[in-house]
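This report refers to the structure that appears directly beneath it.
As you look at this complex, bear in mind that one protein chain is not there, while each of the others sits in place.
Chain lettering (A, B, C, D and E) follows the sequence in which the chains are written, and residue indices restart at 1 in each chain.
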């Protein structure tokens, strides 16, 4: 690194570059939704926003070892199992559509998850999917 | 249904057929491991074994809406996020290999999950993967 | 099975019979609430609705090994511990009343759960109970 | 309170009385197992042991609003759903037998829980039940 | 104890004293918010309210072994990890401010938690923090 800024300094040129790259990955995958989440963190917890972009999207999502469709299937599994992740499910069901999963594959994935984490988690995730699909229909009727 | 047995009777001809079908799906996906789990339930909780076979594998895993590779990615996401599912991760990491995921894709999926459910869950699932891979190497050196 | 439809076909006569039986169990236990949940799945994830009815209620709830009061106590324990299951708690607190648990027994069960899953989960479940009791009072003042 | 000791002093006469009462409830319900857990806390975290006895058993378990059979059903639901509670499940499956639940009712409760928290949690709890039943058989062949 | 009331009787003089002490600790830590939660339990589950005050605050929070700033850091870690604890996070982020943690330390703690329980839980807790800080700004502009 040419920069002499400490690694934790999220305003260093290195971290700015990492964040910028992460944001470009994020916008490929999630379109506008994900960016809105990060913007909303600028005042309250900018470092959290930085690491979502730089680490989660720049470092991990962009790795070549697994295609994006596969990453979204894993993500749907994790978020459904955790529960209480409605805002994140909303972003990632949108992302799943963006990277080529069909609505039917998404709801099938949620049914599949019910076997392992029970029906309530699958029902709640399906309810978020309903909202995302409806918004999409409203936007492109 | 031709049978007049109540639906909950796991020994009825209908349920026997459903269980037999589920067991064939299970053995396609998991080979011998899954069957061993079910055998171990015969004495203690046979109805639980029945529903794992008839429902989880016969009804759900076998549905055409999502290919098996995709189902295993969702399954890995759910089991990693839940934590405390080592025996099930063991079966389903084996199954992931059986349905065509590479070792690298499996460990990549666990790294990906870390973003959403934290490093401890990913580390513990990776530790199960190490054991499954080592067993496989021992069996086919 | 006389049907030659594949087991996963939720429109087969066998599965229709299983679903119909499950729905009758569901309506005995939950009255109208549970059915409304299933109706809302018809468009978005009909297979999930089928398996809630056919499997959860037709196969499991109706088993003779445990009376319905006992099943609702287990259910309250599970849903309270999971957290983030407000819609399901709403259905099953209503069901608990239907199968003969008193309001006092229900809130006592939630207090009891606090020992094992902590006060926040018990407080949140109690808050759902308050809503269900209030709705009941409004309906039958 | 006659004592002038602060409420948090677990060695005050008041707290000693509360702990002693809790221990008597615990030994009615769990026999020797629970007491062994508390003894093992004496060196490392005596206040945790005090509150398990005085609060969990003395204050809560002993309340009249729900009979012990019902309390154990809620407890089984919570512990199965939480996962990673093998030592506590061991104590409380033993307790469930002590307060009159049959082996069949206990395993039925675990199957029932699978609907709400998924098969892996039910399978792992069943595996603890198998150990508790086997120990009981060894002790009283 | 001079009282001959059973230990579980939350209206006994001993329990009234324990509850009163817990309420004074609660109001030191949480100001008015916590008390409002307890008031709301008076009708629906008074024993739950009693034990939150008498046990959680009177017995545990007031123990000398850990200062209040440290207790709030542990509490933030637990509530963030559990998820689905928005009302409790709201109370305890307010309490964290009351006992001397700065806004920056609180949001830093939530970022720190992301490493161990994943970004979704940290994002959701940060969203509650934003609301608490905004309310505080509205009250003292």
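Just so it is clear, a contact is a pair of C-beta atoms (placed from the backbone, for glycine too) under 8 Å apart; a residue touches a chain by one contact, two chains touch by 3 or more.
Keep in mind it's a predicted model, so treat the numbers as computed, not measured.
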| item | value |
| --- | --- |
| Contacting the left-out chain in the complete assembly, out of E:5, E:74 or E:134 | E:74 |
| Touching the absent chain when the full complex is considered, from C:57, C:119 or C:133 | C:119 |
| Absent-chain interface as seen on chain B, which is shown | 83-84, 107-108, 110-111, 114, 118-124, 126-127, 129-130, 133 |
| Absent chain, residues of chain D that touch it | 37, 41, 43-45, 47-48, 51-52, 56, 78-79, 82-85, 87-88 |
| Residues of chain E (touch criterion as defined above) contacting the omitted chain | 55-56, 60-61, 63, 65-66, 70-71, 73-82, 85, 88, 104-105, 108-109, 111-117 |
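Note that only the chains that are shown with their structure count from here on.
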| item | value |
| --- | --- |
| Required steps from chain D to chain E (each step between touching chains, minimum) | 1 |
| When chain C is superposed on chain E by its C-alpha atoms, the rotation angle in degrees, nearest 5 | 120 |
| Distance from chain C to chain A - Cα centre to Cα centre, in angstrom | 31 |
| Whole-Å separation of chain centres (CA-atom averages), chain A against chain B | 26 |
| Contacts with 2+ other chains: residues of chain E | 47, 51, 83-84, 114, 118-121 |
